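Input: a single structure, listed below in structure tokens.
Left out: one protein chain. Kept in place: all the others.
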Amino acid sequence: MSTIVEINSLYKSYGSFMVLNNLSLKFETNKIIGLLGPNGCGKTTLMKILCGLITDYYGDVRIDGQAPGPYTKSIVSYLPEKTYLSDWMRVSDAFDIFSDFYSDFDRAKACELLQRFHLNEHMKLKAMSKGMQEKVHLILAMSRSAKLYVLDEPLSGVDPASRSVILETIISNYNKDSTVLISTHLIYDVEQYFDDIVMMGFGQLIMAGNVDQIRQDTGKSIDEIFREVFRC
Amino acid sequence: MNDFKAHIPIYLQLINAIKQFIVSGRWPPGTRVPPVRELATQFGVNPNTMQRALLELERDGLIFTERTAGRFVTKDNDRIANVRQELCQKVIENAIAELKNLGFTEQEANLLLKTHHSGS
Partner (left out) sequence: MLGKLIKHEIRATGRIIPMFYIAIVTTFLTGLIGNLIDNSYLHGLATFLMIISIFAINIVTLVVVVTRYYKNLFGNEGYLTGTLPVDKSLILATKIIVGFGWIILSYIATAFCTFGLLFINNEITLELFQQSLFELVKTLFNEQYVRSTIFYFLATIIIQTMLFIAKIYCAITIAHTKPFIKHSVGFSILWYFIIGIIIDSIDAILIFIPFGINVETGHIVTETMLSGSGVLGLANLVSNVIVSIVLFLITNSLLYSKTSLK
């Protein structure tokens, strides 16, 4: 068990608003970690920093020992909330890009996943529903053998049936020695999939630990704890 | 899609579920246990949690690992019978506790259990 992500005293502000306030965290390998917290608590900002999209911060962030840059981008697989593929693309065009730039992209696996979702390579993104597009993005992210998968709300806006399929896809396709970081609002349905959770609020770390350990210590589920902490 | 009770550690609930499979004969003695990832997907849990449950079951002697072949349900029928007894005890205790919640005494509860016929 080694550390894949190490964050020390991370500060990030947008103008006068402090989105991340002295955050220190560690993520270990071979874990599925839930990143939980209300909207605006800094989850997406944290993920963007890990993926190298935001470099304007104070503090120390290390992924596999290195600061965010081209190397870390090659070992981090990101699924943002927004769809990032151009409308005119076919699925095969997206596969071409990933094959060209990511040496860990497994095109065969991607095609297999496509089939499982009843999609095919020649479809144009323009002609797909939002749900289908999101599945394509998920397939792209999960067909890479990354050391760190960063999935931003992969389950919101998805119907319950698709949710299970997505979770199954995540579980059965992530690389054995890697870490999966999932941010979500849907704690109740999903907490049994997490090894550990990190709960954030108001830019700070509220709680972090192993799900079963927390249940044992507190006698409550993560969902219940969340409701207590963030009760209005 | 959450069949798990909220406040009990999941791995404990998994251990219980698998014990039931074994004592009920759904997983007969000597059956091959599916690989962790497959089981985890089946139950809808984290593979590490499933792994933890399986390790506990190994420690309890209900499952054993054959180095290259994988995991198997024990062939020790006495062991299985013991576990079935344990689980049975718990079920009965729970039933009595619930009857007591309805206002019956310990004796009345016991009598009800003994004289119960389904469909009456």
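A and B label the chains in the order they appear, each numbered from 1.
Note that a residue touches a chain if its C-beta (ideal position, glycine included) is under 8 Å from a C-beta of that chain, and two chains touch if they have at least 3 such contacts.
For clarity, every value in this text was computed on a predicted model and none was experimentally measured.
*Asks:* List the neighbours, among the chains on screen, of the chain that has been left out.
*Replies:* A
*Asks:* Quick one: which of A:I54, A:V165, A:L186 or A:V229 touches the chain that's been left out?
*Replies:* That would be A:I54, which touches the missing chain.
*Asks:* Looking at A:K82, A:K176 or A:R231, which makes contact with the chain not pictured?
*Replies:* A:K82
*Asks:* Applying the definition given at the start, please give the residues of chain A touching the unseen chain.
*Replies:* These residues of chain A touch the chain that is not shown: 14-15, 51-56, 70-71, 73-74, 76, 78, 80, 82-86, 88, 93, 96-97, 100-102.
In this section, only the chains that are shown with their structure count from here on.
*Asks:* Centroid from C-alpha atoms only, then distance chain A to chain B, rounded to Å. What do you get?
*Replies:* The answer is 34 Å.
*Asks:* Applying the document's contact rule, which stretches of chain B touch chain A when the two form their complex?
*Replies:* 1-2, 4, 6-12, 37, 40-41, 44-49, 52
*Asks:* Tell me, which parts of chain A touch chain B in their complex?
*Replies:* For this pair, the touching residues of chain A are 30-32, 160, 163-164, 167-168, 171-172, 188-189, 192-195, 211-213, 215-216, 218-221, 223-224.
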